[in-house]
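One structure, pasted below without further comment.
Missing here is one protein chain; the remaining ones are kept as they sit in the complex.
This part shows chain A:
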Amino acid sequence: MTWDELAPLLRDATLETLQMTLWSAVLTAVGGLLLGVLLVLTERGGLLPVPPLNKVLGAVVNVGRSLPFIILMVAILPMTRAIVGTTIGTTAAIVPLTVAAVPFYARLVETSLREVDPGVIAAARAMGASRRQIVGKVLLREARPGLVAGLTITVIALVGYSAMAGAIGGGGLGDLAVRYGYQRFETGVMVATVVLLVGLVQLVQTLGDLVARRLTHR
């Protein structure tokens, strides 16, 4: 396979991977933050204690976390079809990617929020802050470095999952590696996809570290 043949393949596959990862990362950030905040708020002794709801949410997160991605992806195929109308393609892959990553990130969010000094929360309450203000101005704000670090880990996991999603029709670098590198013994393609994936992960990690560091004032 010549470079001229390979280049457009690699370009398209990289774009597909980026598209899958970015969209699911955005959705995961929103969903994970929401779920993570809910987990912290509703626990016993939390700001909005609803222990039964907390237990249910915790169980849902645990189930989501314990399923291997490849199984989860197949198991939710009907749901994927219901949401995007198809089970094949980059857009369809975003559904299982998000469903898998939300519980993962939610736990990381929960951990970061728990690390916020309870003394600061008490001080905010003493100043007459409302729950909404405490969540927005204290919890999420104080936990920002941890939230960014957690999102970095999640996005890197998504890059990995997206390669698997590609294998069942999502496209992207994983798909390319399997079809050319594995099934047709095109070692060059295999090497190129590996290099690109490693580079992508490095980029995400470096960026995440940079942002987290800039947000840290300890």
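Heads up, the rule we're going with is that contacts are C-beta pairs under 8 Å (C-beta built on N, C-alpha and C of every residue); 3 or more make two chains touch, one makes a residue touch a chain; residues count from 1.
Keep this in mind: contacts and distances are computed from a predicted model.
Colleague: With one chain of the assembly withheld, which option in "dihydrouracil dehydrogenase (NAD(+))", "Anti-sigma B factor RsbW", "D-methionine transport system ATP-binding protein" or "GntR family transcriptional regulator" matches that chain's UniProt protein name?
Modeller: For the chain not displayed, UniProt's protein name is "D-methionine transport system ATP-binding protein".
Colleague: For the full complex, which residue in A:R11, A:K55 or A:R141 touches the chain that was left out?
Modeller: Checking each option in A:R11, A:K55 or A:R141, the one touching the absent chain turns out to be A:R141.
Colleague: One chain isn't shown here. Among A:P52, A:P68, A:G85 or A:G119, which residue touches it?
Modeller: With A:P52, A:P68, A:G85 or A:G119 as choices, the missing chain is touched by A:G119.
Colleague: Where does chain A touch the missing chain, residue by residue?
Modeller: Chain A touches the missing chain through residues 117, 119-120, 122-130, 133, 137-138, 141-142, 144, 215, 217-218.
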